[in-house]
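Structure provided below as structure tokens; questions to follow.
Every protein chain but one is kept in place in this view of the complex.
Our next item is subunit A:
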Amino acid sequence: MDTQTTATGTLTLGKAINRGLHHALAADDKVLVMGEDVGTLGGVFRVTDGLQQEFGPERVIDSPLAESGIVGTAVGLAYRGFRPVVEIQFDGFVYPAFDQIVSQVAKLRYRTRGRVSMPLTIRIPFGGGIGSPEHHSESPEAYFAHTAGLRVVSPSNPQDAHVMIRQAIACDDPVIYFEPKRRYHEKGEVDEGVDLAELPLGAANVVVPGTDVTLVTYGPLVKTAVDVAAAAGDEGISVEVIDLRSLSPIDFAPVEASVRKTGRVVITHEAGQFGGLGAEIAASLTERCFYHLEQPPVRVTGFDIPYPPSKLEEHHLPDLDRILDGIDRVMERPNSLSGGAGC
């Protein structure tokens, strides 16, 4: 391990990923970083800043503007024994590569009965809240979580972002790594010397312990959920916040344990509600611990609309008050549905 570059300090989430990529590139010359503008420019969010200068243009590769091409050639590179880390510039740009991801990357191990590995990491900045035009603020995680053969993860803070990108690259399965772009500039302590083996990729994390309500979320809304727990605490409600970290597979044991304790659950994500991860979590909890539930699971999500223009995104994105309203619903307190039809 390259101990001379290991450090502990305060980093932004974006820089924490950058340091993780740096570690991976330094540790294994089969690791490649590839994507649009990732080299000279350092990526449109500067996540790959400085990597090409250090590792050269054949390790950190500026690609033509073609997403299917980026992922499809990464498949060929993986056949050749490389471990490509590709960047899709924005969430809404991943769809041209969708076929290569779901038809090729996800299926090649199964198709070849285990003979071919696809240790690809596909980095996708995702989610809203940065005032961008359309195609720049989407939450497509459910498409990928629904696809067998892929692992889907999303970090919520700099320490996790750093550890999880290194774990994703080390993983012999393909990993879709969703970066919460509105949290790129959030700062936090990062210990780069952490033992990767100590923390399995995708172990859910109880961020705030509590006893009355379980609040399940991931990625960009974890910070919001922590604020929700503080606000609810002021009103005497104890909220347990769980950061899933991994969206496929979901580390369900801590979620189930929490719900058995609290009996009430709110799930929140930016993505639309229909067929979203909230639906899966609610259904699974109902199957697994129905008799422990005091109330039906509640989802607080984005609406089932194309991502709205930036002047409207505050209405679409779950925020502190909307999530608190969801908590009021499971706590049977006055809420937005009080007095109206409950369902």
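Definition applied: a contact is a pair of C-beta atoms (placed from the backbone, for glycine too) under 8 Å apart; a residue touches a chain by one contact, two chains touch by 3 or more; residues count from 1.
Methods note: contacts and distances are computed from a predicted model.
Per its UniProt entry, the chain excluded from the display bears the name "Pyruvate dehydrogenase E1 component alpha subunit", taken from "NADH-quinone oxidoreductase subunit C", "Sugar ABC transporter substrate-binding protein", "Pyruvate dehydrogenase E1 component alpha subunit" or "CRISPR-associated endonuclease Cas1".
Touch with the chain that is not drawn comes from one residue among A:G72, A:G188 or A:G233, which is A:G72. The omitted chain makes contact with just one of the residues A:T12, A:T48 or A:S63: A:S63. Looking at A:D49, A:D227 or A:D251, the residue that reaches the missing chain in the full complex is A:D251. Only one residue from A:T12, A:Q100 or A:T214 touches the chain missing from this view: A:Q100. Take subunit A: the residues that touch the chain left off the picture are 32, 58, 63-64, 66, 68-69, 71-82, 96, 99-100, 103-104, 107, 109-117, 119, 148-149, 151, 171-173, 248-252.
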